[in-house]
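One protein chain omitted, others in place.
By written order: A and B. Residues from 1 in each chain.
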Amino acid sequence: MARYSVWSLARNALSYHRDWPRQWRSPELGSAYDVVIVGGGGHGLATAYYLAKEHGVTNVAVLEKGWLGGGNTGRNTTIVRSNYLWDESAAIYELALKLWEGLSRDLNYNVMLSQRGVLNLAHSLGDVRAGRRRAEANRLNGVDSEWLDTAGVARVCPILNTSTSLRYPVMGSTWQPRGGTARHDAVAWGYARAADARGVDIIQNCEVTGIRRDSGGAVAGVETTRGLIGTKKVALAAAGHTSVLAAMADVRLPIQSHPLQALVSEPIKPVLDQVVMSGAIHVYVSQSDKGELVIGAGIDSYNSYAQRGSFHVLEHQMASIVELFPIFARLRMMRTWAGIVDTCPDASPIVSKTPVPGLYINGGWGTGGFKSTPGSGVVFAHTIAKDAPHPINAPFSLDRFTTGALIDEHGAAAVAH
Amino acid sequence: MSDDRTQDCRLPEGGLIDRSRRIRFRFNGAWMDGHPGDTLASALLANGVHLVGRSMKYHRPRGIMAAGAEDPGGLVQRGLHDEPARTDPDWRATQTALVDGLEAYTVGAWPSLDRDAGAVLGLASRVMGAGFYYKIMHGSRWMWEHVHEPLIRKAAGFGVCPDQPDPDVYDHRHVHCEVLVVGGGPAGLAAAGAAARSGARVILAEQDERLGGSLLGRRRAIDGQGGVDWAAAMEARLRASPDVRLLPRTTVFGYHDNNYLVALERVTDHLGLGPAPPGRPRQRLWHIRAKRVVLATGAHERPLVFGDNDRPGIMLAGAAQTYLHRWAVLPGRDVVLFTTNDRAYEAALDLHAAGARIHAIVDSREAPGAALPAAARAAGIRVMTGYVVGGTSGVRHVTGASVMKLGADGRASPHALDTLPCDLLLVSGGLSPVVHLFSQSGGKLRYDDGRAAFVPDRSVQALANAGACNGTFDLAGCLAEGAAAGAEATRLAGSDPGAPRTAFSVDEPAAAAIKPLWRVRPALVQDHAWGQPFVDFQNDTTAHDIRQAVREGFESVEHVKRYTLTGFGTDQGKTANINAIGIQAEALGRPIPEVGTTTFRPPYTPVTFAAMAGRDRGERLDPARLTAIHDRHVALGAAFEDVGQWKRPWYYPRPGETMHQAVARECRAAREAVGVLDASTLGKIDIQGPDAAEFLNRVYTNAWSKLEVGRVRYGVMCREDGMVFDDGTTARIDDTRYLMTTTTGNAAAVLDHLEEYLQTEWPDLRVRLTSVTEQWATVSIAGPKAGSLMARLASGQDLSPAAFAFMSWRPATVAGLNARVFRISFTGELQYEINVPWHQGGALWDAVMRAGTGLGVTPYGTETMHVLRAEKGFIIVGQETDGTQTPIDLGMDWIVSKKKPDFIGKRSFTRSDTARADRRHLVGLLPKDKRQVFPEGSQIVETGATRGTKPVPMLGYVSSAYWSPALDSGFALALVAGGRGRFGDTVAVALPSGEQPAVICDPVMLDKEGARRDGHAA
Partner (left out) sequence: MLLIECPWCGPREEPEFHYGGQAHVARPADPAALSDAEWAEYVFMRDNTKGPFAERWCHSAGCRRWFNVLRDTVSHRVLAVYRMGEAPPEGPR
């Protein structure tokens, strides 16, 4: 892999950038691989990278039905944080965040991690209780998280409306300074380039149409739009289509796919330095390095594979944003889009072996997929290489829905007295 | 810039402007004149101002290139100094109606637009190729965080956010119609004309303030009538038609499922600065459900890609023609036209007729059409076929165009044949149909070689395309297609349009086919010698960037877009994307259809946040629900708490009291005298039917078959996963009727849950449910003197504990009101809950307060209620539960029937994890230091655990914690692993300041024997 540096940039500028090598090859599809990863997004590419880097497994193909990073990797609101409630969640997201912090250097690719800090606002006494509980649990789990009262929130983010006249006033917030955002496309490209350099074959425009199994029921290969590939290990990392792919091997999942919409404003000069999230009124916002406000909301209620949602959801989200930030009222929405999120009943992912030998699943991340990318890649690669889960993803097994050991990250429900 | 600009470039006559009035406006501090009918762009051009802004990356001078929504360059900040609360960033000059006093300002240029220090970045442009930032700045996190990223952020953005709230009002409208016509150009007008007077409801939406579309910018006659007059006559006819709604200044920006379209109407910006006239919103967002849609959205002219093609004074040919005809502005006097098609010749001819000098028409085709080139030659204009413009000169304004011969290999000869002087370089790369809405609707596009454009192919919604957006570029065709589409839509929507007129007499020169030219490729020497060939004028993406991206392996059109940022600007690539696709196709050596387009994402043009919010702001973000007694609480000075949508009194501070003091006083009153609580917000569900008891058996964990009429029982309901969902009491009203209460926040969810099971699982059960939450107001009185108070309120009726059993109810006359009185207790005290019809709640409250005089009657709020119930170990759903607790976890196995074979959630209790003995149990927790009230949410650990390494194992957490006047101590409820087996153990509450010891105990801390609930205070 040709290293990127100031010097290589200067050298290439002299030749008008004509001599840059491809960032990843466009290889011929092989007939057999040790591991076939389905899904060329952040998770699939990270898994391939860590399989090669940590486990020396390089005879790997990553199959992408469209273009790299064209699914949820390129459609999320780029938020990175690890302040989850339960120990199991904190462990996997904190692993990810630690990896994020070294990722640009590791990949020799600037993924533009921007640790601007994340506020999760509380708007009711119940929110306050749940927020403090989470911040305290985070602290003991080694996650940088603290509780801010309303005045503290105003100090961190002075443009936020912290007046008591708000319909649901800001009553405090958790604050994770190490949280922030990253450049989503660069994550896919950076991992692709690094995995490719270690010998992984990245195959775009190759859709998986079936999973072959041997007489014992174990994985024997995958059928694709570009032919049959022999393999004993198939790893699914195709957010938005997890159920569809699992069904090819007769594996049933507790996953439902929903639209999740997001939008950006026109670019403006820097005005918001933090990531601000409000679960209670369903909105989150940050400002990108391009100057756009990046705004997300809750998922649409119905099942969908359409990558589009309903307009009233966006309207509600904008009503919330102008309440929290009255100075944003005249800004303008420039572009909207949607992804398909695979949600689990406990709002936690499945990173697990399956009842089918040789079939591994990484999915159901809901809205947590992007931020978990490096951590998910590490533990999923381990699970595939060792045919056994890493201690960190062991709790995220498919089996938990049978035993009842759910990891319920919906957060404490609204107080109901 | 001097202060005396005098519309030098305005022609003495013509144009659709009102010359009788002058409008004064300011641009970057300089005062100028314009007229009503002007846009900011036309007025600037009338004053000879071409340099309007600076580009994002290299700070190159940029001017106005187009006349409409597609203009990438003319972005200004409106009202920055004069109207700070109403300032608008990223405002497009071409779509800004000129009003008196308008102030426009260029953001991002320093110290001035003319002399922008940022232009030094242009020198670094050779380094700053596509995606350069991914390749550097990855080595040092510190440098990235403290130097590089702040620099990048500072450079971004064209405008500034207002620093104060927006004072304006925005509205929503929801309408249905049979036929929605989008676009008021010739095709749209013809369509609406065909649909009008048929009985169908017709809406015509046009983004411009004037109907007419392309007719306003060209000289055309329809049926012998001037195009402008034809449009005006058509508008008059439509205005006079019943059932036709004309919406000018209204941009349809989104096309969603089931013919649901959204449009933004700009209602008042064009009327002047300052607040909107009374009663009118600034903008109105229309939600339109249409049976049929006719899209007549026109086409955008594309620029050409050649060296330094971005200088101010380089303008789309059709735009210049529009400025000339619509606004009587001559945007230049020395003109060169560079074109790939016949249509653009008209612009040169019109400018020539208006007095400009046309130095040459440079046509990349060897064989242009006949009529228009002949007309040009006849006018004495030099027509150069087989030539291109390869580069330009000038700094802040174009001064010359370098013309080159196009070789047979498609490359331009290396040396400029000639450099033609010009102050206006017109460009035309052909037309791109505006297929944005069609594409949003799910319609598929196909690439049409003849038109060199993507045109609509297959549609999936009830729509038709008409006119230029359909690839029909000739006027007669537009009119015929529009009229036919309007008539057909009307017919399909169920009305009779009559026979549409589809033949229109139009004088229009014949135009030969376009030959696309995606970029000018100089031969032999390197491309770069001829300057930067821009593709996206906002993001400074060049043809080189696109080719570099392809070389680096970015082969998908989406990858190239993202890597080079093409089409990411406020114009969303309206002019850039097609050229980028052409250049990419060439670099890949693939045909354009194989490259395809990127997705057309809503909105078509940007939409104000506040317009999206509409009236759902402030109190209306989520209307508050208030009880019938609310005004009494306000009068008493209550502090309120949001519980779900309800406002509930939290506590009632007396003057000078802190919350702590108020709550302590309220607690003492309830424990020592009598407290009063407004309990109206609890959810109430009337359950009727012969199978009601069986229904309750299935939804609650305990047994209901034997509950007698007049009795009340507490119940817990779970979801199928076995976790507690809600709790409350249910009373048997008569043989087949029950009244269920739910928690306040869950009332709607519980009703949904019950209805779901009733209708979908057990339709055989004869049961009906009705929410009666707002039929009954509830006043709860509790305390040792509650009996005396009740006696005063219900004189002549014996409601004493002896005569009125705990957990029963009875009808009674209370303070003269017909009431249901329930003897239940959430406080541990003797307690009555008095229910009266909702509207009598206030009267009941007043009567209670009056009758309680002398008994120490004291209103208490939710905080005191929490303390009182916690002292008794009663849970609050959502506080002691978070969706992960079974009733057994909460120590409530007494409420889980062992006899019932089934109820919702029962089966889940025996799953291996759910049956574990070391699950977290509800316990009490007493601080060793009695003064301590732990923050709720604090985590509990083994003593000394926080001295170890992280992660620190956590036993559980504090769910509730209060000061108890009755115990004279702080206390808490907590969920602790295996906690029921650890009563008496000391654990640590891990506060940020350090561990605090506490002892695990029974959650019931007061009056375990329950004497107080019958009024026997200890």
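In the analysis below, a residue touches a chain if its C-beta (ideal position, glycine included) is under 8 Å from a C-beta of that chain, and two chains touch if they have at least 3 such contacts.
Just so we're clear, the structure is a prediction, and the values are computed from it rather than from any experiment.
Checked against the full complex, the one of B:18, B:902, B:929 or B:1002 touching the unshown chain is B:902. From the options B:223, B:720 or B:774, the residue with contact to the chain not on display is B:720. Remark: the omitted chain is touched by one listed residue; of B:138, B:197, B:256 or B:617 this is B:256.
Although one chain is not drawn, its touching partners on chain A can still be listed: residues 241, 243-244, 252-257, 301-306, 308, 310-312, 342, 345, 401-403.
In the full complex, the hidden chain is touched by chain B at residues 256-258, 260, 289, 442, 460, 720-721, 752, 755-756, 759-761, 763, 901-902, 906-908, 910-912.
We adopt the following convention: only the chains that are shown with their structure count from here on.
Chain A and chain B have CA centres that are 22 Å apart.
Against chain B, in their complex, chain A makes its touches with residues 4-6, 8-10, 12-13, 16-18, 20-26, 66-68, 70, 74, 87, 90-91, 101, 104-105, 107-115, 123-126, 128-137, 139-142, 146, 167-168, 183, 185-186, 189-190, 204, 265-271, 281, 288-291, 308, 310-311, 314-316, 318-323, 326-337, 345, 400, 402-406, 408, 410-417. Within the complex formed with chain A, the chain B residues making contact are 56, 86-90, 107-108, 126-127, 129-130, 132-139, 141, 144-145, 149, 152-154, 156-166, 168, 254, 256-257, 260, 262, 287, 526-528, 544, 548, 551-556, 558-559, 562-563, 565, 568-570, 572, 599, 601-603, 606-610, 612-614, 616-619, 621-622, 624, 641-644, 721-722, 726, 743-746, 862, 865-866, 876-879, 881-884, 908, 911-914, 935-939, 941, 946, 950-952, 954, 957, 959, 990, 992.
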